[in-house]
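Below is one structure, written out as structure tokens, with a few remarks after it.
Here the complex is missing a single protein chain, while all its other protein chains stay put.
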Amino acid sequence: MPPPLDRADPEGAIAAAARRCSNRHRWGADDVLGTLNFLDAAKRREGAALVRRGETFSLAQPFDAHGPQQGWRRRTNPVHTMLDTGLDAERGTQGFPHGFGGADDVVFMPLQASTQWDGLGHVFDHGTAYNGRRAGDVVTSEGDRVTGIETAAAHLAGRGVLLDVGRVLGDDGELPDGFAITAEHLGATAAAHGPTARVGRGDLVLVRTGRLTRARREGWGDYAGGDSPGLSFTTADWLHGTEIAGIATDTWGFEVRPNEFDHAFQPLHQVVIPHIGLYVGELWDLDALAADCAADGTYEFWLTAAPLPVTGAVGAPVAPVAVK
Amino acid sequence: MPPPLDRADPEGAIAAAARRCSNRHRWGADDVLGTLNFLDAAKRREGAALVRRGETFSLAQPFDAHGPQQGWRRRTNPVHTMLDTGLDAERGTQGFPHGFGGADDVVFMPLQASTQWDGLGHVFDHGTAYNGRRAGDVVTSEGDRVTGIETAAAHLAGRGVLLDVGRVLGDDGELPDGFAITAEHLGATAAAHGPTARVGRGDLVLVRTGRLTRARREGWGDYAGGDSPGLSFTTADWLHGTEIAGIATDTWGFEVRPNEFDHAFQPLHQVVIPHIGLYVGELWDLDALAADCAADGTYEFWLTAAPLPVTGAVGAPVAPVAVK
Amino acid sequence: MPPPLDRADPEGAIAAAARRCSNRHRWGADDVLGTLNFLDAAKRREGAALVRRGETFSLAQPFDAHGPQQGWRRRTNPVHTMLDTGLDAERGTQGFPHGFGGADDVVFMPLQASTQWDGLGHVFDHGTAYNGRRAGDVVTSEGDRVTGIETAAAHLAGRGVLLDVGRVLGDDGELPDGFAITAEHLGATAAAHGPTARVGRGDLVLVRTGRLTRARREGWGDYAGGDSPGLSFTTADWLHGTEIAGIATDTWGFEVRPNEFDHAFQPLHQVVIPHIGLYVGELWDLDALAADCAADGTYEFWLTAAPLPVTGAVGAPVAPVAVK
Partner (left out) sequence: MPPPLDRADPEGAIAAAARRCSNRHRWGADDVLGTLNFLDAAKRREGAALVRRGETFSLAQPFDAHGPQQGWRRRTNPVHTMLDTGLDAERGTQGFPHGFGGADDVVFMPLQASTQWDGLGHVFDHGTAYNGRRAGDVVTSEGDRVTGIETAAAHLAGRGVLLDVGRVLGDDGELPDGFAITAEHLGATAAAHGPTARVGRGDLVLVRTGRLTRARREGWGDYAGGDSPGLSFTTADWLHGTEIAGIATDTWGFEVRPNEFDHAFQPLHQVVIPHIGLYVGELWDLDALAADCAADGTYEFWLTAAPLPVTGAVGAPVAPVAVK
């Protein structure tokens, strides 16, 4: 049970949580995987056995120019442009023989523009990265040379569990902005869902708040960068103690906004990434999967979510697929 | 059995193959999935049952500036740059309170720069796209507005089969450039592999030529755009008749180069994409998986390969994961 | 004197203006320069002779992430990122000997994101480009293969004239949104400025509305894509008859918004680019120059405004410099 929060002392609270919840050197000084170490072959066998109907759910939002980004910290939406099109092919100007025609395209995008995993080099605490490394020894202008997202590519497949907090505790399935999801809320949600929603070592936990559902209905507004429901700072102990391998939400920032301190910026990130070494997913689309789970009462599934292995990336787009 | 090729008449051969092998309107006039229609829930249950050890294999090449692209048709390698780094965080210039520091990044890349799926809007035959649509009605400067890669995102998970033609028929595991893999070669490879390598309806078939192995040893050279082993034009009938859902290779262009006509450009593409509606993957890294298959004699596995759903893309990067 | 506008018949008005104001084939069937043909060596000598004090004025807005773009038609603001920084150099991780350190950078930007010239391939009328060419024969996915902006690079240097309509006719130097600047307004402004503001053949005319001044004070809002003062559709005849080489404004779209028809999109563009072949500049920053002109009563100057010669571009960024 974490101690009560002192709203006026974020730095102290962060330091205390970091001490309680650290996985530093748990897997040796050279470790680059953090909580992915919890996701082992046995867990994957358990996950694959959850495929009963063979139905798939894409958990990715569209990657396009009409996405949620508003330019915060130079995060634009993806810009997708064509190198060649069907119109060019029809016109016959492409220079290919015998009626061959082709289309090709490029994209420019911030790696955190849409559905993504944060890498372990994404957030630092007082100049220190995961496993106690100096931030500048890890992430330079060349990218993350130690814990780049490519190190995770083969690992993120296992048992997924949905905790649909929005549906259990919200009005009409949605939590309001500023709603801080505590360990108690997570427990109550799992209890309401039944035994398929138990959470344990090596699981990939998906927390639905309903924030994306609202953005779809009302427009993006400040969905990507503004107020939001999300995990309470106090869940650091739960995130550490459950020994889950990763967690993802349908919000831009995973943790509650505004946060629970008078003045702080993403304090839960500051504990979970550099100290717990936790893989955090953001901007996932959990709505279709959640509707199915509510319909069949089964909240566990086989989940594959390998990030695009952009060498040295501190986060990367992902097209997660759940199979029930 | 396809008729013998007339090297001097690619246009005639393409037209004949297109007639023999067409799936046009097989799934109705509005279909956007092509051969993904073969990949159903039963096939996914079959695939999930193949997870025996829980071991994963990433089949993606690195997405980075040192990749294989040489600028052909404006295809550069991905350029990954940082918006913020650990050095900035250490210096304390990021403007965050209480020791919070962050790193963020962006990427610019052709969607076919590295490991990818071709979408159904990638290649046209005489101005016609998959299912008989006009090329310019499908792919404009706005992208593929009908068969964009996002339509495939939830589908590409199922049973994978590796046909390691390089290992069975090559010298030291590698086929030479210009080696045209025929249906007979595929059959002989499957026979050599044994019963786990049988190929059927709805499967995702991976063909290893060893071309990437060679590029790793010798340098990229013209790996991305030049001569290569690959599928013979004559495999169009096999690709159609087996009713596979998709096929991917460790080469840049899937089919053999130089091709088997005096003068043609990617003639097999011209049949399989607009006429068969086949999903084709290129630039996959099959080496680690192939070594494991050779070691344990099991050539089938669970495969998830959801493309990044860039709206309207005619191809997209993918981080495929095989699980055995 | 142009006929009165029928608000309900934009298509008719455009067609009539196009007939009255066409330069089609004026310089031969192969011409790619349009009104730049008016800017000759004599005009450049006249322009250079206007350098009296040797003072320079940059007329470019900043090219950065905090610019005016709001994503209209995938027009983002420029995204500038670093390949190497001073922090990396200090850290000594760059791999250079003897204390050498370097910084390098990249930019992604729509070519019309900030201060720019429209090229002659930027706007079409009923599928027809400048000089009667088919739009699709000029601008394909390869870019403008006929009138690409690189054709203009060496030409845009000559006599500049400022018409500060905002200062002469506006309140506190600014015209309100929807203010349609007519030929009469331009004439009255020139008359108020005195003889240095005379406009003639081959001149580069800068029209200040004060719209940018307002955006600087109030925030961008819809500065790039929304309502604005600007040139009246009825100025087509003036723009044609004066035989100016180019015109630029401090607004995003050069012409008045909303325009003077019940339903039309940039109707003046539809006449001046494909029919007059006029070079149009947008998003220029005229404020410092205008203040100087007001102070010394001299509204003419030497102006160099070569667009960045991006091959095949239909518009390009420019860093214009006026010298008085």
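We just call them A, B and C in the order they show up, numbering each chain from 1.
Basically, a residue touches a chain if its C-beta (ideal position, glycine included) is under 8 Å from a C-beta of that chain, and two chains touch if they have at least 3 such contacts.
Every value quoted in this text rests on a predicted model; they were computed, and no experiment measured them.
Trainee: In the full complex, which of C:26, C:126, C:198 or C:216 touches the chain missing from this view?
Mentor: C:126
Trainee: Write down which of C:23, C:37 or C:140 is the residue touching the left-out chain.
Mentor: Per the contact definition at the top, the residue touching the missing chain is C:140.
Trainee: Thinking of the whole complex, not just what is shown, which of B:79, B:192 or B:294 touches the missing chain?
Mentor: B:79
Trainee: Just to verify: which one of C:230, C:267 or C:281 makes contact with the chain not shown?
Mentor: Checking the options C:230, C:267 or C:281, the one contacting the hidden chain is C:267.
Trainee: Spell out, residue by residue, where the missing chain touches chain B.
Mentor: Those residues of chain B that touch the unshown chain are 65, 71, 74, 76-77, 79, 81-85, 87-88, 91, 93, 108, 136, 140-142.
Trainee: By the contact criterion defined above, which parts of chain A meet the unshown chain? Give residue numbers in ascending order.
Mentor: 79, 81-83, 85, 87-88, 91, 106, 108, 141
Trainee: Mind pulling the chain C residues that touch the left-out chain?
Mentor: The list for chain C reads 10-11, 14, 40-45, 47-49, 51-58, 60, 62-64, 66, 73-75, 78, 80-87, 89-90, 92, 96-112, 121-127, 129, 134-141, 143-144, 150, 153-157, 263-267, 269-270, 302, 304, 306-315, 317-321, 323.
The rule is simple: only the chains that are shown with their structure count from here on.
Trainee: Between chain A and chain B, what is the separation of their C-alpha centroids in Å?
Mentor: 27
Trainee: Mind pulling the chain A residues that touch 2 or more other chains?
Mentor: Expected reply: 74, 81-85, 87, 108, 136, 140-141.
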